[in-house]
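Heads up, one of the protein chains got dropped from this complex, but the rest are sitting where they should.
Note that the chains take the letters A and B in the order they are written out, and that residue 1 is the start of every chain.
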Amino acid sequence: MSLANRSLVTIDDLSNGEIEGLFSLADVMAGSLAGQRELCCGKIMASLFFEPSTRTRLSFEAAMIRLGGQVISAVDVGATSLAKGESIADMARVVGSYADIVVIRHPWEGAAKVVADYAGIPVVNAGDGGHEHPTQTLCDLYTIKKERKGIKGLKIALWGDLKYGRTVHSLAYALARFGATVLFHPRRGFEVPEHVFRKLVTEYDGELVRYEALGQALEEGLFPLDAVYMTPSSPHQLAMMPEISAQVELKTGVDALYVTRVQKERQAAAAGGQGGEKRYPVVNKRLLRGKKFQRTLIMHPLPRVDELAFDMDEDPRSMYFKQASQGVPVRMALICLLLGVKEVTVSEESESMLQRKSYPVYERDSGLRCPNATCVSNQETEKRYIKPKFRVVRLKPLTLRCVYCDHELQPRFVASSDWHEGKLESKKYHSADSRWTRDIRPEKLIVFDSEERAKAEGFRPSSYVR
Amino acid sequence: MSLANRSLVTIDDLSNGEIEGLFSLADVMAGSLAGQRELCCGKIMASLFFEPSTRTRLSFEAAMIRLGGQVISAVDVGATSLAKGESIADMARVVGSYADIVVIRHPWEGAAKVVADYAGIPVVNAGDGGHEHPTQTLCDLYTIKKERKGIKGLKIALWGDLKYGRTVHSLAYALARFGATVLFHPRRGFEVPEHVFRKLVTEYDGELVRYEALGQALEEGLFPLDAVYMTPSSPHQLAMMPEISAQVELKTGVDALYVTRVQKERQAAAAGGQGGEKRYPVVNKRLLRGKKFQRTLIMHPLPRVDELAFDMDEDPRSMYFKQASQGVPVRMALICLLLGVKEVTVSEESESMLQRKSYPVYERDSGLRCPNATCVSNQETEKRYIKPKFRVVRLKPLTLRCVYCDHELQPRFVASSDWHEGKLESKKYHSADSRWTRDIRPEKLIVFDSEERAKAEGFRPSSYVR
Partner (left out) sequence: MSLANRSLVTIDDLSNGEIEGLFSLADVMAGSLAGQRELCCGKIMASLFFEPSTRTRLSFEAAMIRLGGQVISAVDVGATSLAKGESIADMARVVGSYADIVVIRHPWEGAAKVVADYAGIPVVNAGDGGHEHPTQTLCDLYTIKKERKGIKGLKIALWGDLKYGRTVHSLAYALARFGATVLFHPRRGFEVPEHVFRKLVTEYDGELVRYEALGQALEEGLFPLDAVYMTPSSPHQLAMMPEISAQVELKTGVDALYVTRVQKERQAAAAGGQGGEKRYPVVNKRLLRGKKFQRTLIMHPLPRVDELAFDMDEDPRSMYFKQASQGVPVRMALICLLLGVKEVTVSEESESMLQRKSYPVYERDSGLRCPNATCVSNQETEKRYIKPKFRVVRLKPLTLRCVYCDHELQPRFVASSDWHEGKLESKKYHSADSRWTRDIRPEKLIVFDSEERAKAEGFRPSSYVR
């Protein structure tokens, strides 16, 4: 199966089978890092970093060079063309005509999608704000799979900043897809955003058991626990009794503890984040001495600050430097696939594991905007050409998810273009939680954020507007 | 014909025939971008950017890499060696010993010439302040030529910032040389500098018709017009009646509209620039819907901000992304020629099209300084070794043009070294607009900015000093 000319913007751009195929290729790369120099000879990677990053960028560049390719690189681009007021779409089109593949990191959520939409060549998201960082997730999954042979049925604890840490969002989705149980242990003030929880449940069909239902188990735990996500395939899951399953899960050992740094860059935005810090335990030999952690893989996307002690560095459970070093073969495999110089064999079984949800797309200009201030669709330079666009992921309550940044909004009023276009006398709008929302055919749906906007477009309130 | 070991500092460093030869080679490069990897194998380009630029730099670097060469690159160098007070001549000599070719962008006008003077290897000017940006001009000309088969007799409108936009200065000179008619449509406060107009007339022998003479034609025009430049070869030109010709020109369609961004970086210096902005029209589908623009190529050096609407992006007349993409093959051709790995065949006919003017050079130390504050010859770190140097381009009024930045000055007093060296009793200075200016042999000419200076050098006023 060829992945040629595709982009990797979110981890969901690859199916489970494709990820497994990529991992097989990464094994080949890791087996002979120095022997792959013919594969991408003559190809150019444009490495565009609008946010500082040494590790990720060097890892991509080393991967391209090990493949015999070359790199043109723009670091801290914020200071250059952005300062001139250029849109990222223009930049993408131009750089797309210079290079064969683009790697981009950008502070705006959804920026990588815009670049992929315009570049005309494969684009890899190397982190877009607090949104996703899919190649980090590939390295994480690859490390877990190498050490534990598979991912299905494992129990993985996520620890630290689960709010701004884009790496954990991509990872949580991927773990859910591969059938792992996920324990969420956020630092106070850095809890998982609700839209991430909702996506886990609606997209991957698992059960989420929240803190409140975990009372007793929590007492036995070593550190704050927010929620447990269990996939449908979880062996412990008892029909209708997810709380019991969750409590069973908590009593046995953890397969991996994924520690993350509190990102000081984004902390300013987190109210109360400071307060919780002191009580939050450092991950060190002492914390991990219990039987429960005997075989636990200690993971970290790096860089670390104080949340993970240096006394773990020589511990055989510590995987974080291995994770980092596997960045090169994993990215080598990815680059080869997107450039079409290699193909993957995808087993039917793995593809059938999960059918991706597909939702109606809403892109009418009815005044809706993504509620996320750092979404690419809300930026001055980008608003000029980006039309807000959403997926209708739920009807009750009516919920739209931004196609750029995955943030959700629940508009308050609906109408149908059927009536609008056909019978003008019945051009009315309704409350979004009325029965009409279900009745309107998706392609006819019009949604409004406010009555003012609905009226401005010529609609009158129906009797269903409270 | 070999261009090996030459530099490209201004567009005038290449003859028309050489430019045409370069374009033929660019056609070959464009025909097989990926097939040129043997040409510059083992060669190193030093890419030195003292001002932010992503597009131009990446285009040069991609070109070098497509040729099989390698790049060493210093971005935002201002923060490094300049901070240490080093001269650019020293930097040029050192980097010249590391690399095979240098590409430089610098905020000081004339900086590229200094680097070319000292590096000992070919140097390409990638933009020196508001002075020139000759490779952008090559890409512009190449695009026009590809689309219209030739340049002679075309009518090209320049639009936007014609004051600080270095790209339009190089382009106007080149268009004049190739025999195009040029219409100047500046945004208010961003008019073409007088020295550029003067150079057009004195150097390329065309006629310049100014705004005042265009009254009626202007009314019919769609946007503000400042002047029209017509080459001697212009078919419409009637002897002694350039105004009539210009009016005829304005009634027919425009072959290309070259839009430029107002450079916010340099705007601070432009008095009144702000005021004109509101009334200046945006270039969009609506503005260009008339018959006059039916076949007009819409060009832009990019990045754009608001002056060129996104609704033009899919329009077949829009050339700006094509312009950008042609940056790679054009620069590949240039690099090959300057490194001497390719040669051009120059037809006699094209070479005879234009004889370059040659002027006497003035480099006596008589206290003259270039009047341009951003000229390289006026910078603290460079004054220590750069001697001011001028071309005597006109005698009435006596006009000297800085060899570094092309800015002009008109000194007030003259003397002759003949008398000085021979008969001391007649060591006198004269008014520059007296008949003596013509009588002094160029190699004997001494000019002074002030009587004080002339006296300080031991001269006495002649009766010709008013």
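As a convention for this text, a contact is a pair of C-beta atoms (placed from the backbone, for glycine too) under 8 Å apart; a residue touches a chain by one contact, two chains touch by 3 or more.
None of these values were measured; they are calculated from a predicted model.
Peer 1: Which is it among A:N5, A:S24 or A:T54 that touches the chain not included here?
Peer 2: Considering the complete complex, A:T54 is the one touching the chain left out.
Peer 1: Looking at B:V95, B:A112, B:V262 or B:C336, which residue reaches the missing chain?
Peer 2: Candidates B:V95, B:A112, B:V262 or B:C336; residue touching the omitted chain: B:V95.
Peer 1: Among A:G150, A:P303 or A:G458, exactly one should touch the missing chain; which is it?
Peer 2: A:P303
Peer 1: Can you name the residues of chain A that touch the chain not displayed here?
Peer 2: 34, 37, 52-55, 57-59, 61-62, 65-66, 71, 75-76, 261, 263-265, 302-306, 310, 321, 324-325, 327-328
Peer 1: Name every residue on chain B in touch with the hidden partner chain.
Peer 2: Residues 41-42, 44, 46, 48, 70, 72, 74-75, 77, 79-81, 83-86, 90-91, 93-95, 97-99, 384-385 of chain B touch the chain absent from view.
One rule holds for everything that comes next: only the chains that are shown with their structure count from here on.
Peer 1: Using CA atom averages as chain centres, what separation in Å is found between chain A and chain B?
Peer 2: Inter-chain centre distance comes to 49 Å.
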